[in-house]
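Here the complex is missing a single protein chain, while all its other protein chains stay put.
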Amino acid sequence: MSRILTMLVAMATIVVALAGGVATAYLVGGFVEAHGFTGASRLTNIVFLMLVFVMIIATLLTLAERKWSAFMQDRVGPNRARLGIPGLKNRSLGGIPHIITDVLKMLTKEDFIPGMANRFLFNLGPLLAFAPVFALFAVVPAGPTVTVLGQKVDMVVATPDFGILYLFAIASLAVYGTALAGWSSNNKFALLGGVRASAQMISYEVALGLSLVGLFLTFSSVQLPALVGDVANALSPATGQGQYLWSTQVFGLDIGIPAWGFIIQPLGFIGFFVASFAETKRAPFDVPEGESEIIGYFVEYSGMKFGMFMISEFVEVVVLAGVTTALFFGGHNLPIFGEALANNAFMQEHGWVYGTILGTVFWLKVLFLIWVQLVIRWTFPRFRYDQIQSLGWKILLPVGLVNVFVTAALVLWDPSLRALGVVGILEIAVFVALTLSKKENSEAGAHGDAHGHDHGHAAPAGAHADPHPSAAGAH
Amino acid sequence: MADSAKPEAHAPNPDIDSYAHESELEAHLQTKSMVINMGPSHPATHGTVRLKVELDGETITKIDPEIGFLHRGFQKSCENVTWTQCLPYTDRLNYLSAMMNNFGFLNAVEKLIGLEIPERAQYIRVIGSELHRLTDHLTCVGATGLEMGGFAPFLYGMEARELIQDRVTELTGARLTTSFGRVGGINRDLPEGWIAKVHKTLTRTEELLVEMDGLLTRNRIFVDRTKDTGVITADDAIDYGWTGPALRACGVDYDIRKVRPYWVYERFDFDVPVGEHGDNYDRYLVRLEEMRQSIRILRQAMDTIPAGPIIVDDWRIALPPKPEVYGTIEGVMAHFKLVMEGIQVPPGEVYDSTEASNGELGWYLVSDGRGRPYKVHVRAPGFPVLAALPHIITGKMLPDLVPTFDTINMIGGEVEQ
Partner (left out) sequence: MITPLAPYLPLAVVLLLAGLMAMAIPQLTTRLGPKRPSAIKSSPFEAGSESSGPARQRFAVKFYVVALLFIVFDVEAVFLYPWAVNFQALGWFGYVEMLVFAATLIVGLIYVWKKGALDWES
């Protein structure tokens, strides 16, 4: 009971903190736009989005992961470290002091370079693992464009023409960090890890690229702000994922089914989520680490150099959640009541309040997706890496190709996207049905008929890539 | 010089053979196989064993298990102490199922003496053995999940194991090294209210088994990784001398509890799960099902355990009750002789085996009648299983080694003695 209460308090704190952060970001952005130069808010956005939001969430995630895994495994989780401040001395504070102790520990470890290692590449490894991952969030919009202090302020660092291609380009760089770390350590386990990382990269990268094409052709853009879109207001119709597939008015409030990516592109969503999950190198895709087999590509690293690999993993989790939110969960848009809120006179008057509400919505969606990733990470065992290759090439790639052309045909046939929505909802229904289908197997197990289960469509859980009937057709 | 020139004559000649260049193109680049040490200090080698693995890419071309890191001279140590004093050494053979080792040893000694132990003692031995079969299998199944990256099943297994070990502690006074039982019976009766507690523990264990089952058995990744990996045929398994769950997973219905029932096993209603394919998945399923059967046996045994003495009433074998020791001269003398000289086991030799958690735990004992063992040899179930590892895994991939090593469940302590 007290645990539930603690969690509720923690959640409320998180919502308030997020709202506060977003509001500050918008107000500071408006202030520097008004008193500085045009475009200055983009620079403050770097500070707020990338240094404050992403880095702090990633840091807290190191603890949240341990706490949540403990929760899943009937444990208590970290609660030993204490702050030596009067009044707080006997409180575990949910384990938060452990973050400090972890950082201090890593900082004061010996920075050790193995004798036979290539010093330059050995040092370059963690750098290449962290820097690209950190830079990823730059193109993700974390809130609507609103007017603050008479200036237009948007909540994104950069909106280059190539949009999401930036993500693909930069994210692929991180594998160099892993491969270099593995090779330069002059350790056989590390070498195996580095080779595995490259094997894994070539397995999922194609599926990753293909999975989003359907979304691009639906909204005719590769730019994230355009894909996220905006709800309809007096001046312009709805764009991107801000539009409704079907909607109606109830008491002057709009409700309906929004054109979010995961509804119109469920296959694209699953392909993208699986492939980018593989990119984070976390279980079930942690073969480069493969702790119980080869200990990991970073086996020779110590101190903060090891910490860089670890924190880049967590930053990647946050970025993946952010990108998935923007691409498939409507970004900062509310599922319902979006138009009512946007056209509210008070909201139009005070743009920053509107921005704060929607920005908080965005970060809450991000937190939800981070949670989903934590649950997946602590539920599944690890793939063997030729199985990842099979998954990428024999399932995700054909599914991705079929998805592209089916989507294209449906978009041409019905530009209102409703046909796409119907097919998407049907696909989701099939996934749910497959996941919930339970085959009796206790009898089979008792008498040793171990292989009696249906091998083909036994889906372990909804989030896991499932050989969909259309994939079976494409084989 | 002429000899060295000869091979070149057979090499493809680009001038006359138009396909010569293709064979050159298709020839693989020369690569070296990599020798890598897994263990002794490696996360996957529970117990301390060193696997010298030769890799071509990640395919294992050669594997050489090296044992001896846990060698402690078990057999020699036993020769220098009385029969009863051997018990603590048997604990250390398999630290997860110490009671089975205790009872197996005692059973062999009793066979050598030709002794029938009281019924209640037999029941307690069954209960202790099955409790420890549960802990052993829980650890094995949990570790299989853990070493494939699924942490949760391991901790569910550990929770159940801790509960059972609490019960074991209440019964024997120790968590791992129980040294429970004495020649001729049991040294300590079940504590008050213990049976009800065990029933509760078993209910919780069943719940946790459902959790582990749900996380692993139909998990597509787990199935893909364990099915058709680490396969051994029934014939090969028998040739290598496999026993226990690993053999049963190959489809051989051989369980000493059924084939040659000892103690009171024939009174209980239980099934012996048998696999089909001899792969990791079957070994996992067999262990999972054996745990359920153990729980069945435990419940039946606890419901039907009779009252009565727990040790034979023979002062040459069992210590006299304390009032007799303090109050009568016969008691003091019997006590003194038993403690100082040990049980006088008649000369002879015996082989006896019981079904331990990983297979046939055999004891070959020789006595020369002097109160100390002349020879104690253990047939550890883990030894043949480990010996077959190179046969199973050569030509397979390195990631397959880990689940295979887990499901065959070799225990360092008993293999290296």
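Going by the order they are written in, the chains are A and B; count residues from 1 in each one.
The criterion applied here is as follows: a contact is a pair of C-beta atoms (placed from the backbone, for glycine too) under 8 Å apart; a residue touches a chain by one contact, two chains touch by 3 or more.
Since the structure is predicted, the reported quantities are computational estimates derived from the model, not experimental observations.
Residue A:189 is the one among A:68, A:189, A:314 or A:383 that touches the chain not shown.
Per the touch definition above, the residue from A:153, A:340, A:404 or A:420 contacting the chain not shown is A:404. Within the full complex, the residue among A:24, A:79, A:389 or A:435 touching the omitted chain is A:389. The residue from A:62, A:178 or A:203 that touches the chain not shown here is A:203.
Looking at chain B, the residues touching the absent chain are 29-42, 45, 50, 52, 56-59, 397. Touch with the hidden chain on the side of chain A covers residues 37-39, 42-43, 45-46, 50, 106-116, 123, 126-128, 130-132, 134-135, 138, 157-161, 165-166, 183, 185-191, 195, 198-199, 202-203, 205-206, 209-210, 213-214, 216-217, 220-222, 295, 299-300, 302-305, 307-308, 386, 389-390, 393-394, 397-398, 401, 404-405, 408-409, 411-412, 415.
The definition used in the following text is that only the chains that are shown with their structure count from here on.
With each centre defined as the average position of its C-alpha atoms, the distance from chain A to chain B rounds to 44 Å. Interface residues of chain B, counted against chain A in their complex, comprise 34, 36, 42-44, 55, 58, 145-152, 155-156, 159, 215-225, 227, 248, 251, 271, 273-277, 281-282, 285-286, 288-289, 292, 397-402.
Chain A meets chain B in the complex at residues 69, 72-75, 188-189, 192, 196, 283-284, 286-287, 290-295, 378-387, 439, 441, 445-451, 453, 455, 458-460, 464.
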